[in-house]
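A single protein chain has been omitted from the complex, and every remaining protein chain is retained in its original position.
Read from first to last, the chains carry the letters A, B and C; within each, the first residue is number 1.
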Amino acid sequence: MSNEPTADRIEAEALYRDLGMTGEEYRRAAELLGRRPNWVELGLFSVMWSEHCSYKSSRRVLRRFPTKGPQVLQGPGENAGVVDIGDGLAVAFKMESHNHPSAIEPYQGAATGVGGIIRDVFTMGARPIALLDSLRFGPPDDARQRYLLREVVAGIAGYGNAIGIPTVGGEVKFAESYRHNPLVNAMCVGLMRHEDLARGTARGVGNPVMVVGARTGRDGIHGATFASAEDPLEKERSAVQVGDPFMEKLLVEACLELIATGAVVGIQDMGAAGLTSSGAEMASRAGSGLDIDVALVPRRETGMTPYEVMLSESQERMLVVMERGKESVAEEIFRKWGLEAAVIGRVTDDGMLRVRDGGRVVAEVPVRALVDEAPVYERPAREPEELRAFRAWRWEETPRPQRLDEALLTLLGSPDLADKEWVWRQYDHMVQASTAVRPGADAAVIWIRGTRKGVALCTDGPGRYARLNPLAGGMHAVAEAARNLVCVGARPLAITDCLNFGNPEKPEVFYQFRQAVEGMSRACEVLGTPVVSGNVSFYNESKGVDIDPTPIVGAVGVVDDVERICTPAWRPGLTVILVGPGAPASGEEGAWLGGSEYLLRVHGRLAGDAPPLDLEMERRVQALCLEAIRRGWAAAAHDVSEGGLAVALAEMAIAGGVGA
Amino acid sequence: MYRARVYVTLKAGVLDPQGGAVERALHALGYAEVRGVRIGKAIEVTLAAPDAETARRRVEEMCRELLANPVMETFEVEAV
Amino acid sequence: MYRARVYVTLKAGVLDPQGGAVERALHALGYAEVRGVRIGKAIEVTLAAPDAETARRRVEEMCRELLANPVMETFEVEAV
Partner (left out) sequence: MRVAVIQFPGSNCDMDTVLALRDVTGAEPDLVWHGQRDLSDYGAIFLPGGFSYGDYLRAGAIARFAEAMDGVRRAAEDGRLVIGICNGFQILLEAGLLPGAMLHNDHLQFRCAIVPVRVERTDTPFTSGYAQGQVLRLPIAHGEGNYYADGETLEALERNRRVVFRYAGENPNGSRNAIAGIVNEAGNVLGMMPHPERAVHRLLGSEDGRALIAAILQAGRERQLV
């Protein structure tokens, strides 16, 4: 293009830095290409090698996750993980973060986060049956944080309600470190029969490649590297991504109808880095190449350059590879639903991603270079200084409160523990008429109508434990998620995750990340819940302050008989039993109060070490609890977590409307 | 007492799904001559002010602070 | 090519909770002089027409048929 910088200017003025690439990465790209990249090629490298798409700082650590199991039909690497739930049925699920866009425009940032994660699920051939969202803000005594909370919840409601997928679970927590960097993690779950499983691969030379759904505009250009640059408030704030839930509803129906015809070779949603990442990833999985022409992509704005079309993050679009000669099958289905469907190129076997503009080649890059050769960094890790100070805390130093009832009221008034009905009553959590356990319990249960089966869902985070001890924090996040599933009567099957951390180039942050993954992995192994999908969100940092390490876990379980489910609501006449390890030896109580809600809310202190967690004991406690519910012995169940036993009992009393 | 009318509209380039849906509906109703529809807000503010000029300045301040979202919207103040 | 701007506002007797909420927010931000806020829609329609008069007439038809609900809303067309 006329005004686009030449290869010489890119190198001379180090323009690659504007796209978030280091000098070393630029030279590596030129080496793989065998020549210096032009502007469009540089754009492809910059988004594919961004932290968001390449996982360059996290890839090596993520290998630690256990991802196998008899119940796993599809592990990490595809658009969503897929798990068998028996009787020929399976669930696809994933969680994704939209933190940086939500800091800029909270309503649309949250809405497009929901839209994106829904596409990751139905692209696997599953019909979406539930949404959950995990949110973090600064303390709510500040008007800006209340504005962000209001707009993010309205955005999630606006999108989820309009598309007709029930938002049934999640959590909202508040802490100082999220003040300038809110977290918006969205999870979607879909249901399918085993034979419906579709995959994101571009196989078969000559097969047509099609862009379907909405038209393409300049939305979120550089959203991918945008997400990886450090400070959300100083970034380029022009092209805000706007979601259209109505069009996505049509897209869900059209895509599921198209997949059912059997004429689809591969399908993937266009998320961060739009056409570039979907095209490159689909070709990489099949070991093939793509020859596409951006002039054929249906557009919403005039005068878009090939660079802009390849990097656009316009919403509600999918990339589809059809069987050769079956293009008309797609065109007809999409016309019925009032959507675009255009052939933009072919699958090739030369392993190249070749981009044309009206026939003229404007970019030609080996797929391997973009996907497999992305740099992989082994970042240095160092235990944060503050841990030693935290662990110097002694339980004996803390004065005992005179009145325990006042302490309990303080805890129940904590924004983290307070009732969140104000949030979830804005979500349609009953559409699809299948919600057997509604928000407010330990987990949600979706009843598969026409069967006795239910799918249990929840999200959980480590709270402050991960700050005090990242390893224990990772373990607690997984253990608590599994515990919540068990408390509604479900057998935990697998998890997805959103690993929200600060700047990985800081050794303390990378230590937190690596330790949290280690902790999560150990808990997954003992509790038998492999990781089947997930997302890493780094650079959650503003004005030099990193967020607390926040590994969010999304857990899925199965209820074999929906007549045997449980909620915290107890009834008069029941005996209350506490199941778990015995009370701590006298003098050791402090071990269980480190990083507790009590210590923070009553004494205003964050200190101590995360409570000890015996994973083997956890597994046995969960097994006993699940058996008790299955046998009908237990009529109510609730996990003891933040706020401890006192809060757990209070919450059951409130849920049941009866004291104890 | 002054009555100012403020128009808050989406910035160019920002997708307007609602405008698109209304445009398609108008075409379906036979208004083929319609080339585009953009939907924004019309906010009428009644306020006390010493003179029209101050009224206009204050309303513009309100727009920057609350009535328009600077990230995706522009505003125009018309004193009535 | 003409660009008409349509204001659709709630009829006088109809409660406008959105306007009330914005008014309270403005007072909280220190704009004590605000006496009332009413929120309506500003719809910009771009259309081809032989002349301004026909353009206005067609847009008024669109308002009666779709853009405004006569039970609770009134409309006003301003050719731009």
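The rule we apply is simple: a residue touches a chain if its C-beta (ideal position, glycine included) is under 8 Å from a C-beta of that chain, and two chains touch if they have at least 3 such contacts.
All of these numbers come straight from a predicted model, not from anything done at the bench.
Shown chains touched by the missing chain in the whole complex: A, B, C. Of the listed residues A:F65, A:Y107, A:F334 or A:Y427, the one in contact with the hidden chain in the full complex is A:Y427. One of A:T435, A:T459 or A:S537 touches the chain omitted from the figure, and that residue is A:T435. For subunit A, the residues touching the absent chain in the complete assembly are 154, 157-158, 161-164, 244-247, 249-250, 337-338, 424-436, 438, 447, 449, 562. Counting the whole complex, the residues of subunit C in touch with the unshown chain are 10, 13-15, 17-18, 21, 66-67, 69, 71-72. In the full complex, subunit B touches the hidden chain at residues 17-18, 21-22, 25, 28-29, 39.
Basically, only the chains that are shown with their structure count from here on.
Subunit B has its Cα centroid 36 Å from the Cα centroid of subunit A.
A straight line joining the Cα centres of subunit B and subunit C is 9 Å long. Distance from the subunit A centre to the subunit C centre is 40 Å, each centre being the mean of its Cα atoms. Among the residues of subunit B, none is in touch with two or more other chains.
Touching subunit A in their complex are the following residues of subunit B: 13-17, 20-21, 24, 69, 71-72. Subunit B contributes residues 1, 5, 7-9, 22, 25-26, 29, 31, 33-49, 58, 61-62, 65-67 to its touches with subunit C in the complex. If you check the complex, the residues on subunit A that touch subunit B are 104-105, 108, 217-219, 237-240, 242-244, 246-247, 300-301, 314-315, 338.
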